[in-house]
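Removed: one protein chain of the complex. Kept in place: all other protein chains.
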Amino acid sequence: MQPELIVFFVLGTVAVGSAIGMLLSRNAVYSALFLILNFATVAVFYLVLGAPFIAMVQVTVYAGAIMVLFLFVIMLLGAEHLERRTGADWQKPIAALLGVVLLVEAGYVLLSESVSLPGINVPAADYGAPVAIGELLFSEYLLPFEVTSVLLLAAMVGAIVITRRDAPRRKKR
Amino acid sequence: MVPVQYFVGLSAILFTLGALGVLTRRNAIIIFMSIELMLNSANLLFVAFARAFEALSGQIFVFFVMTVAAAEVAVGLALIVAVFRTKDTINIDEVSSLRG
Partner (left out) sequence: MQANTLAILPEISLAVLAALLILIDLRLKPERKALLPGITAAGLLAVLALTLAFARPGAAPESIWGGMLRHDTAAFVFRLIFLFGAAVTCLFTIGWKQVERRGEFFVLLVLSTLGMTLMAAAGDLIMLFLAIETASIPLYVMAGFMTADEKSTESGFKYLLFGALTSSVMVYGFSLLYGFAGTTDLYALAAAVASGDLPPLGLLGALVLVLAGFGFKVAVVPFHFWAPDVYEGAPTPVTAFLSTASKSAGFAVVVRFLLAVFPAAVLPQIIGVAALMSVLSMTLGNSAALAQRNIKRLLAYSSIAHAGYILMGVAAASLLGAASVVYYLAVYLVTNLAAFGVVIIYFNVVGSDEIKDYAGLSRRHPGLAFALLVALLSLAGVPPLGGFFAKILVFAAAVEAGLIWLAVAGVLNAILGLYYYLMVLKVVYLDRGPDEDKPLPVRRAHMAALVVCLLLVLALGTVLGPMYDWSNLAAGGLF
């Protein structure tokens, strides 16, 4: 077996295992920690795939900032064990449908010979380098880059508005 | 090298696991984490395809998806905190009072 394949399967097992761990943990903190492991594994995949910049962003933004925010809120609310019963739900049918569509799609892509997906070759030396990404972001993708500033402004204003407590009222059930 | 099909398979598994989490869990925070897992599987696919095409547009897309995810999580967790303040629960079955 080629070393790349071994790396893929080891990492893949960790990624899938941590995702399953997240699903099955009864404690929300464990779920968050499993998800961080999953994100870190995916970051290693990004490195293998020649995307060092994205890998670093994944670690700092996803595994770092976003998941810390999750952990913070879980602990703030004391929401580790806030799960009692399962029942019917408004989003079940659609997610089931989409799941089936997705698995069929993936199976089709994997099994059918007629689908020609490109193979993976050894890329140019500077492929995925931060410099290359930065140049693209400030030339071809300048407009989307500026739009993200608007988006982040909206999110910041929104998060502050929602959590600010100007009329302290807490309804007891 | 690892064929790109393998990455399609792996990301499909991760995506489906995320969808299952949305289906089966009741804790709003865990549902939200499952959604992040789904986004992440899409990102993995983008980077794999970008590598296959030796084009950077896939990586750029992932960069933007991450930005959006950060914004979405900030607003989402703020809303979860707001719901918790009014209802003292974030179990999505107990949150629902709007029915008709």
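The first chain written gets the first letter, and so on, giving A and B; residue counts start at 1 in each chain.
Here is the rule we use: a contact is a pair of C-beta atoms (placed from the backbone, for glycine too) under 8 Å apart; a residue touches a chain by one contact, two chains touch by 3 or more.
Predicted model only: the values in this text are computed from it and were never measured.
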{"item": "Given A:5, A:24, A:68 or A:142, the one touching the chain that is not displayed", "value": "A:142"}
{"item": "Sites on chain B contacted by the missing partner chain, in the whole complex", "value": "4, 8, 11, 15, 18, 22, 28, 31-32, 35-36, 38-39, 41-43, 45-46, 49, 52-53, 55, 57-58, 60-61, 64-65, 68, 71-72, 75-76, 78-80, 82-83, 85-87, 92, 95-100"}
{"item": "Residues from chain A at the interface with the omitted partner, ascending", "value": "90-91, 93-95, 97-98, 101-102, 104-105, 108-109, 112, 114-115, 117-118, 139-144, 147-148, 150-151, 153-155, 157-162, 164-165, 167, 169, 171"}
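Criterion: only the chains that are shown with their structure count from here on.
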{"item": "Cα-centroid distance, chain A relative to chain B, in whole angstrom", "value": "5"}
{"item": "Residues of chain B defined as touching chain A within the complex", "value": "1-10, 12-27, 29-30, 32-34, 36-37, 40, 43-44, 47-48, 50-54, 56, 59-60, 62-64, 66-75, 77-82, 84-93, 96"}
{"item": "For the chain A and chain B complex, residues of the former touching the latter", "value": "4-5, 8, 12, 15-16, 19-20, 22-23, 28, 31-32, 35, 38-39, 42, 45-46, 49-51, 53-54, 57-58, 61-62, 65-66, 69-70, 73-74, 76-77, 79, 82-87, 89-92, 95-96, 98-99, 102-103, 105-106, 109-110, 117-124, 127-128, 132-133, 136-137, 141, 144, 148, 151-152, 154-156, 158-160, 162-163, 165, 170-173"}
